[in-house]
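All protein chains but one are shown in place.
So that you can tell them apart, the chains are marked A and B in the order they are listed, and the count of residues begins at 1 in each.
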Amino acid sequence: MYVAVKGGETAIDNAHRLLADRRRGNRDVAELGLDHIMEQLSQAVDRVMSEGALYDRELAALAIKQARGDMIEAIFLARAYRTTLPRFGYTNPVDTAAMQVERRISACFKDLPGGQLLGPTFDYTHRLLDPGLAEGATPETPETRAPEQARMMRVSDFLGQEGLLEPAPDGSAKPVPDDIARTPMTYPLDRDARLQALARGDEGFLLSMAYSTQRGYARSHPFAGEIRIGEVELELEVPELDFAAPLGRIQVTECQMVNQFQGSAKAPPQFTRGYGLVFGQAERKAMAMSLVDRSLRATELGEDLVAPAQDEEFVIAHADNVQATGFVEHLKLPHYVDFQSELDLVRRLRAEAAAGTGEAREAAE
Amino acid sequence: MNTEARAFDWAEAPAIATYNFAYLDEQSKRMIRRAILKGIAVPGYQVPFASREMPMPYGWGTGGVQVTASIIGPDDTLKVIDQGADDTTNAISIRKFFQRTTGVRTTTATTEASIIQTRHRIPETPLTAGQVLVYQVPIPEPLRFLEPRETETRTMHALEEYGVMHVKLYEDIARHGHIATTYAYPVMVQGRYVTDPSPTPKFDNPKMDQCPALQLFGAGREMRIYAIPPWTEVTSLDFEDHPFAVQAFDRPCALCGADDVFLDEVIMDDQGGRMFVCSDTDHCNGRQQAGHAGEQET
Partner (left out) sequence: MQPSLRPESFLEGGFADPVLGGQAVFRCIMQAMAEPGTVQPISHDLQPPEPMTATMAAIAATLCDADTSIWLDATLAANAQVVKWLGFHTGAPVTPRADQATFALVGDIGAMPALADFAQGTDSYPDRSSTLVLAVEHLDRGMALDLSGPGIRDSRTLRFAPVPSDFIAQWAANGARFPRGVDLILAAPGAVACLPRSTRVRQEEG
């Protein structure tokens, strides 16, 4: 006796109650506060802000807690909230030369004005698990110095003075940037739209695409011209005011890759740029982004298209982890109607093949 | 199963995040509404739209949900089906989403609904004028698996260059003796655009032709909206010597005895026992209530 499945609604409610229970875990363990996440899992917060495309530490922390630490799930929560927010305007481009720098390194020069500033980095830590941290040691008070008020010139500016580095694109030609969250992407993209897509792209995907260029799939001879992390001021032009209204400061990571370039029919030999800019402290992502940005400029620079990392539609259409996870995971949904259609077809084809008299033979004749 | 409309109230929502009627902000709705009007004006053409992240994953009906959210109002009655059934988990989830964000009345009865959002089926009960059928579409581009590049397929549509599709279908015939596409079977809309019907079984294709209801298609992840107005010619691609034909089942529904419907195969035991029942649960229930019975019920 067959009885159609019912009670799906109850099943869903029960599943979600169980999820809430598992999320909380052992009630004897103190509950995680958003401040714990913001303060002590700050790089996770940064990743959710950048790929969630929403600069809000508290909401990012909430998303991480709600997602039980599943980063893509947390990014998805941030995006789904972000998308409902009204758009008030576009800030002026941030001036990263005026950044209050906490970390700044260049691989191209031994020393440079402003100096090399290591800042809070995992670099040169020995990756030995720290039993002291497991027990909750209080760290030493770090050495700090008063923030520099002067602008810290970018390495790209030094190189640009000599004409060795291609000039930065002229932003004035396009005063209002594309906005991939408001208008559908149409290929080929302008670079501003492409950079937006990369900035919210999946760190792992961009990392692998960037890595592929280093291994010879569209090699671009990169040097880390400069990586800087720090706070920049956001300013909004308001028609009623005769100055740009300051909105506050955000932390960003900027990476300028400098790539050797032999020249092509379209451009003379010079160093070219790959650019990465990401919310928060996200060095790996910014570096990967700048490598992929450079490889996606292949058509613009007249290079041969030989590798996946140069294929704009391939890279951009698959970089978004919220889209990717949704479509991969949608295979969990029932597909039995389509499967039934396929079952019917395969049975028929097998029957015809067994009989050896199918229409297939007629068609072939 | 019907629920009454209730006043829309987000008072229960936490203060840290608040949402609009039908979730989407008004600017997003306007953008989607404009795309819908263009889609209606150019039947079968895929209008690009700036799809929003929705609070359910891409691939789980976000396109359909955005379309429904942009058209739905307090006077509507909503039905949501997945695989033809109102009680599949994703259909329940989407129905609950709209109950929660709009408070509109919901129903499982095809005849009572003003908006029907669907995944993978068209109801067996004929649709009527004034109804809107909203399809959830995963891959809106019927040429996508023949040509992965959007830049190429867009040109093919612009030039009405559909030879590649006919070649693919004809290769099926050469190899198998018939067209081996059983769902998402491409259609020609009003003689101009080759269009993806969404992954409905080809059994449902004839229902799209001269349908009195408005058919709207939303592909969220792929950022496309398209439409088939009421009373529009929709033909399934075929050849003179191999005309389009729908699946036929060699037995009726075991529950209601219907023999002109799409059936699900249900595995009954581990000995290969199986039975066939209506995929459209509302249609099946209605027939049973009207006294029809299949072999299991007699």
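Observations, loosely collected:
In this section, a residue touches a chain if its C-beta (ideal position, glycine included) is under 8 Å from a C-beta of that chain, and two chains touch if they have at least 3 such contacts.
Computed from a prediction, not measured in an experiment: that's the story for all the values here.
Among B:96, B:144 or B:192, only B:192 touches the chain that is left out of the view.
The residue touching the chain not shown here, chosen from B:29, B:207 or B:221, is B:29. One chain is missing from the display, and on subunit B it is touched by residues 20-21, 26-27, 29-31, 33-43, 45, 47-48, 70-74, 130, 154-155, 157-159, 190, 192-193, 210, 212, 214, 227-233.
Definition applied: only the chains that are shown with their structure count from here on.
Those residues of subunit B that touch subunit A in the shared complex are 16-17, 19-20, 23-25, 27-28, 31, 48-55, 57-60, 62, 82-84, 87-90, 92-93, 96, 119-121, 138, 149-151, 173-178, 180, 182-184, 199-203, 221, 223, 247, 254-255, 262-266, 268, 275, 277, 279, 281, 296.
On subunit A, the positions that touch subunit B within their shared complex are 1-2, 4-9, 11-12, 58-59, 62, 76, 79-87, 180-188, 313, 317, 322-323, 325-330, 333-338, 340-345, 349, 352, 358-364.
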